[in-house]
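Next up is a structure, given as structure tokens.
With one protein chain removed, the remaining protein chains of the complex are shown where they sit.
Showing chain A:
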Amino acid sequence: MTIFHFFNCAILTFGPHAVYYSATPLSEYDTIGTSIKAAVVYLVTALVKLVCLATFLKVSESDSFDPYQELLKALIGFVDVAGLYFALTRLTHRNISQNHKFQAVGLGWAFADSVLHRLAPLWVGARGLEFTWDYIFQGLEANANLVLSISLAALGSLMWLRKNKPKTLIPIIYACAGIVATMPSITSYLKLGLGWHLPKVVGFELFTSLVMAFISWQLFSACQRPSN
């Protein structure tokens, strides 16, 4: 019975990635290599981030929200952006269109994140006898994270790969990218600083991820128009 619950939570956590890959043209162009490369880059980035966090961050005794520490954490969070930049621009990909490249990178990125951060707690926790909603929320969080990663990858590809984009849109793109990149810090602030409960935080994450996805989609199509 509890294996069943684990199975359910695993579907919720990792299912959307698989569905995204198989439903979109990504599977037709066989971009799995790109996704794997992105995942490897994510792992390296996570390692660098860990080293940075361990070097620069004090171990806080309490669970309270310390603005200075959180600022530092947010800055270190931008290592992610650097990793994404590397994955998008420096890696040699098979000849796939930019359109698919950012999706593949975002997908690999989000999947690696899910595996790294959610698989172990899921395996340990969801198989226990006690029922909690935590793992279902964690799965929903993974969904939000997938959407955010793809949005960030889309904005990144707009920033770094597309040359002839409308001048008026550039500040908006940068602002959106900034917001998406600081999402982890924002949610951590909501959790610790404002003391929001998990369902509320997850709801917020889902909502913002959808909004950001919509905005980046609009931006992307707006940038595409003049070139067509």
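Operating definition for what follows: a residue touches a chain if its C-beta (ideal position, glycine included) is under 8 Å from a C-beta of that chain, and two chains touch if they have at least 3 such contacts; residues count from 1.
Just so we're on the same page, contacts and distances are computed from a predicted model.
Per its UniProt entry, the chain excluded from the display bears the name "Nicalin", taken from "Large ribosomal subunit protein uL3m", "E2 ubiquitin-conjugating enzyme", "Nicalin" or "Ras-related protein RabF1".
From the set A:38, A:122, A:136 or A:181, the residue in touch with the chain omitted from the display is A:136, counting the whole complex. Listed here are the chain A residues that touch the chain not shown: 1, 4-5, 7-8, 11-12, 15-16, 19-20, 22-25, 128-134, 136, 197-199, 203.
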